[in-house]
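Heads up, one of the protein chains got dropped from this complex, but the rest are sitting where they should.
Here is subunit A:
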Amino acid sequence: MFSSAASADQQRTTLPDEHGHFGRFGGRFMPEALIAPLDELERAWREAKQDPTFVNELDRMFREYANLPSPLYEASRLSERVGARVLLKREDLNHTGAHKIRNVLGQALLTRRMGKRRVIAETGAGQHGVASATACAYLDLECVVYMGEVDTERQALNVARMKMLGATVIPVTTGSRTLKDAINEALRDWVSTVDDTHYLLGTAAGAHPFPEIVRDLTRGIGDEARAQVHELTGALPDAAAACVGGGSNAIGLFTAFLEDADVRLYGFEAGGDGFDTGRHAATITAGDVGVLHGTRSYLLQDEDGQTIESHSISAGLDYPGVGPEHAYLAETGRVSYEPVTDDEAMAAFDLLCKTEGIIPAIESAHAVAGALRIVPTLTAELGRTPTILVNLSGRGDKDAHTAATYFGLLSEEDA
């Protein structure tokens, strides 16, 4: 829930610093025109999260509308199979099928609080677009979603979903016509409409204060799970794992555990076809430090600093940048970031389907795959069966076609 996050946040000093930096990462690399609006957003957010009226209202929305807190589920058959006690944080059971509902409800409520009536959002495969359209329908806000033209063609069903929910979808025809260009176009819209429009950024990246806002809104994942694991097992988990694209579900999981030195934290990036192919989205493990979309972090770039397109079977991880707090947590060594290839993720996807009757989002399958990989090391280190908390960030309905194609389950005319 949100209230636990709001109170936890007051008890300790957290990054970012007053300039929006996480160590040498983060900050604001933005046109000056957007700096005052970003300052206003920062003020509005910090006031809102201290205001009991806002906190209670968001908690009510989380509870009544989004089906939160999400349950913790002991995956017994999977555990037996892999030799670890695997606990799944079931964000896949949330309304709209992923952790993203936390972020969009929070930012949509903030939009209303700021007296704005219009929301713009970017989307890759359409998940954040659908979530934003949902929150805007629920809170009576106008919603405009920018989506790369390549993605609107690949994800026609999600375009239809957004339209059903009353949103306007604008195909982006510039640049590579994918997620990063959708973000560019949303920023171009925002710079001329900022008086009445909120940019509902979908991940814990972008210019300050976005990484902070998105983390605050998603950290309920870890706060809830920490208490749930403790109640179930009488202890904290030995490790917690999440997939990392931009990094919103991962930062949401990790934040609660950052000061628990005995809890190992793992972020699994999209290794795509593998490093040697150059076709991946493993920003931290294979990228370099640079500036993209308003923040300094790791990114995939060529030797001239031009952004390189990322590749992953999972649309939600297919982004050439990553949130700045993850860059910081990687540099300080608090979190280990490792790549998981498409094939590894799909093997874990299959295993979870067959052992637990849960079809995960392919994004979340990366977290499951990574968690299984660390079992032997962890077991050796601890000298006992480890307990691993995995954030099952979303459900796989949206990926049915991709997965069916991958596993060769479609007849030729269906595929």
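Simple rule for what comes next: a residue touches a chain if its C-beta (ideal position, glycine included) is under 8 Å from a C-beta of that chain, and two chains touch if they have at least 3 such contacts; residues count from 1.
By our rule, contacts and distances are computed from a predicted model.
Of "Assimilatory nitrite reductase (NAD(P)H) small subunit", "Tryptophan synthase alpha chain", "NADH-quinone oxidoreductase subunit J" or "ABC transporter ATP-binding protein", only "Tryptophan synthase alpha chain" is the UniProt protein name of the chain excluded from the display. The chain that is not drawn here is touched, among residues A:191, A:353 or A:375, by A:191. When the whole complex is considered, the residue among A:307, A:336, A:364 or A:391 that touches the unshown chain is A:307.
Looking at A:1, A:15, A:30 or A:282, the residue that reaches the missing chain in the full complex is A:30.
Residue positions on subunit A in contact with the hidden chain: 19, 27-37, 39, 174-175, 180-181, 184, 187-188, 191-192, 194-195, 288, 290-294, 301, 303-307, in rising order.
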